[in-house]
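Written out below as structure tokens is the structure these notes cover.
The complex is shown incomplete by one protein chain, all other protein chains being positioned as in the whole.
On to chain A.
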């Protein structure tokens, strides 16, 4: 038997050391779970041989993506064993024999292999970033996705100006968070404007403007050539003060094992929308995977969705993971980007709304009534609505301006028809109220007595009062509005 640290769990076990440490909780609420069917399939153990059914899932990696997948499988009652193997101990994937080999000579057979290997930050080749020993020099930090006012404070505690290298979605978010925390921030970005791989020019310029408005300096079209403590030199010769240099220069998916096993690899391990690699027994998810369906490189991986979708597929459902959406996390700058630049340019049906004065921009590229790609900026509701349509591939509603600008609240303002229901709680129509008036009910209380209008939730009281004043001579105002209901017509058996 080997000493490999395989984590074996079954569908009901939730407390193996590794999963506990990573806060896996199935049946997360307190209190006893009543009558959950106990599957308790016998777990496969390391080193055993023999062919495995597809239900026998081995997950490579033990980061958040792996934990999410494990949890989702448990929850969906996955009938077979689910094992997690941390990436560093794995030496090779033997696809032919469906086994994973570990450094200690162990062999781990699988039915289905899920690659959740994660990614590491990409450190650009700029002189001065590293110490001679190889680790990052003081003042150089790696950016992680950030949100909230506290995020900027968490990003760096070193006082002084910050330079953010790279204005992709993560760099832009980090710059905004730091600025919200009151820091002096400069962004250096090689493209023509921030998020240049994702945004068309109009949107990019609006975004640059929005950053500038918040006091963030943006150096577009520039690259860093050297870092010395406190200073960053750019290719155009400018020198920026940088007490902190925050690297937001992308990630490098861990693809080595996949590549060596002969799986197609691009930036990440290539998968289709069902998260399948070229090998039917191997899937990949999270930040090590690259969807072949989005032509423009990895977007912030929708890890929740991918774990849920893969777990659903492995437990028998036919599920695709929704396509990723880039969404900035600044609370006041609402930017959502869907689909590739190419799709944005090429889709046949284009809708554009451009309101530069108010920093609002929306561009929807539609194909067969579905959103193929979109950029939505400064329109928080539209960002949400278009994201839903895109992720679910649902047809865009006919009222397209309403989709972008919102539907006005539906208050039809009581059309003057006798059939209009004035009191919804008691289903009293305008006609019935007029009739009651004609029979002598001349104030709200009397109308309530006669018709029961106003006696439910009471919200039509004003309207009934208005009806009174409209019918009375100018002197007769509404009156007694709130006392309504006390003397309503009696409900009678028959």
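Miscellaneous remarks
Keep in mind that, in the parts below, a contact is a pair of C-beta atoms (placed from the backbone, for glycine too) under 8 Å apart; a residue touches a chain by one contact, two chains touch by 3 or more; residues count from 1.
Simple rule for what comes next: contacts and distances are computed from a predicted model.
The complex appears with one chain absent; UniProt names that chain "Assimilatory nitrate reductase catalytic subunit" among the candidates "Fe-S cluster assembly ATPase SufC", "Metal ABC transporter ATP-binding protein", "Assimilatory nitrate reductase catalytic subunit" or "Signal recognition particle receptor subunit beta, a GTPase".
Shown as candidates are A:54, A:131 or A:457; the residue that touches the absent chain is A:457. The hidden chain makes contact, of the residues A:120, A:394 or A:439, with A:394.
Only one of the listed residues, A:83, A:98 or A:334, touches the absent chain: A:334.
One chain is missing from the display, and on chain A it is touched by residues 23, 25, 27-36, 64, 71, 75, 147-151, 302, 304-305, 308, 312, 317-319, 322, 325, 327-329, 331, 334, 380-381, 383-385, 387-388, 391-392, 394-395, 397-399, 407, 409-411, 424-427, 452, 455-459, 485-486, 488, 490-494.
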